[in-house]
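For this view, one protein chain was removed and the others were kept in their places.
Let's turn to subunit A:
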Amino acid sequence: MDIFLERLFDGITNGTVYAIMALALVVVFRGTGTINFAQGEMALFTTYIAWWLTTQGVSIWIGALVAAIVGFLLGAVVERTLIRPVRKRNDMATLIVALGLFTGFNALAGLLWNSETKPMDGLFPGGQDDYVGVGGARLYFDALGVWLFVILMIGAVFLLFNRTRLGLNMRAVADNPESAALSGVPTGRILMLGWGLAGTIGSLAGVLVTPLSAQQLSLTTMFPILIYASAAALFGGLDSPIGAVVGGLTIGLLEAMITGYVDFIGGTLPQTAALVVIVAILLFRPTGLFGTRQMERL
């Protein structure tokens, strides 16, 4: 029972991080109609910035804040300067730019901070004794902190989408860009803000997950997370924020349970298992659980 609970906690912790990464992908997809494959590496880059600040004696909370701001600027600038000029031509061009950014940001992080693994401080106390016992299992404070943080973030994003004018404009641009422009919505600025928002969400996901990750901060930290987040976004429906959250938690729990209980998969094949989930979902329900839009753009 206690082992099951620990796997459950692990699954939820990873799942919440996949959920917000998936949320970042969904925010971009709704506005631009493309999956930003560079989202993970952009987050990796800003996570390095947060880590580097901690090595300069700055608190990780300030580091996370800086990462969030840089993530916003990075997303907005990338949309304005690289995505917008090619987007109107065709979707393959956007995809190629995203792949270029993927390798570019990874290489830049390697160039600036070398490829050695770096241990990173967490936002929450992560000592051996920082846990509460739940049914014989240990629920560590750092995991609990990640849960709370992610719940707050998801709440904030939902409020933004459903209770503010900016969110209404974002939904309008995602739904029908032409009518949005004809209503006076500055569509270009809205797309830029969408990419910025996704950059911020991704950056915070990076800062949250890296200290919990077995491999800490290295050049390959974010890649598996992006794969899981893509799976989560596809599972939930690429244009649905609720789908991203449900998808993220589902993938996180699947990963924890499959690696825990299916011997032959163990610790080495979880990514394959996630990819199998993607393929299965796309076969039987091309728009995902909560999705509405046909994904012909892919």
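Here are some notes:
Simple rule for what comes next: contacts are C-beta pairs under 8 Å (C-beta built on N, C-alpha and C of every residue); 3 or more make two chains touch, one makes a residue touch a chain; residues count from 1.
FYI, contacts and distances are computed from a predicted model.
In the listed set "Acyl-CoA dehydrogenase family protein", "FeoA family protein", "RNA polymerase subunit sigma-70" or "ABC transporter ATP-binding protein", the entry agreeing with the UniProt name of the missing subunit chain is "ABC transporter ATP-binding protein". Checked against the full complex, the candidates A:Leu168, A:Ile242 or A:Met257 give a single residue touching the omitted chain, namely A:Leu168. Among A:Thr54, A:Thr187 or A:Gln216, only A:Thr187 touches the chain left out of the display. Residues 165, 168-169, 171-172, 175-176, 178-187, 292 are the ones on subunit A that touch the missing chain.
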